[in-house]
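For subunit A:
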Amino acid sequence: MVPPQYYLVLAAAIFCIGVFGLLTRRNALMFLMSVELMLNAANINLVAFSQYWGNVTGQTFGLFTMALAAAEVAVGLGIILVLYRNFGGVDVTDATTMRW
Partner candidate 1 sequence: MNPWIAIGALALMGVGIPLGMMAASAILRPSVPEQGKSATYESGEIPTESAIGIQFNVQYYMVALLFVVFDIETVLVFPWAVIYSPALEAGVPLTDLLLPMLVFIGVLLVGLVWAWRQGAVNWTSSPRATRRKTERQS
Partner candidate 2 sequence: MILETLIGFTFVAALAVFLSPDEYAGQLAFGLSLLPVVGSLYMWSQFDATGNALVEGGSLAFATQIDWLTVGGYTLQWFVGLDGISLPLIVLSTVLTSLAILSAWTPIDVRQSQFYGLMLFMEANLIGVFSALDFFVWFVFWEAVLVPMYFLIGVWGGPRREYAAIKFFVYTNVASLIMFIGFMALVFNLPVDSFGLPAIAGALRAGELGGFLGLAPDALATVAFAAMFFGFAVKVPVVPVHTWLPDAHVEAPTPASVMLAGVLLKMGTYALLRFNFTMMPDVAQQLAVPIAAIAVLSVIYGAMLALAQQDLKRIVAYSSVSSMGYVILGLVAYTEFGIGGATFQMVAHGLISGLMFMAVGVIYNVTHTRMLGDMSGMADRMPITTGILIAGAFGYMGLPLMAGFAAEFFIFQGSFTSTVLPAAPLFTAAAMFGIVIVAGYLLWAIQRTLFGEFSVETDYEVTRAQFHDTAPLAVLLLCTIALGVAPEVFFGMITDAVVPLLGGGA
């Protein structure tokens, strides 16, 4: 059986990829995808350690995480849609009517 540390490393790597994409991409959709990546990294941990500890808590929570991720995307797409309508683009740095 694969030792749990490997899963941790894998998850951490995916998470970092997500963070990287999040920091480098200015396209809102890319941002969403990066966030999905981070959430899935969490899912990997949850499922892997659900097997490691021998209880299904992690797997169940993984399901919930997926559901919420999808819901988040649904809301996010809605917001990005109105963003496109108002600013004519999906570049997050376009929207600067207020100063940071």
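As a convention for this text, a contact is a pair of C-beta atoms (placed from the backbone, for glycine too) under 8 Å apart; a residue touches a chain by one contact, two chains touch by 3 or more; residues count from 1.
A word on the picks: all candidates are chains of the complex that A comes from, given by their letters.
Keep in mind that what you see is a predicted model, and the values were worked out from it rather than measured.
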- Direct contact with subunit A in this complex, candidates 1 or 2: 1
- The answer for subunit A against candidate 1 in the complex is residues 60, 63, 66-67, 70-71, 73-74, 77-78, 81
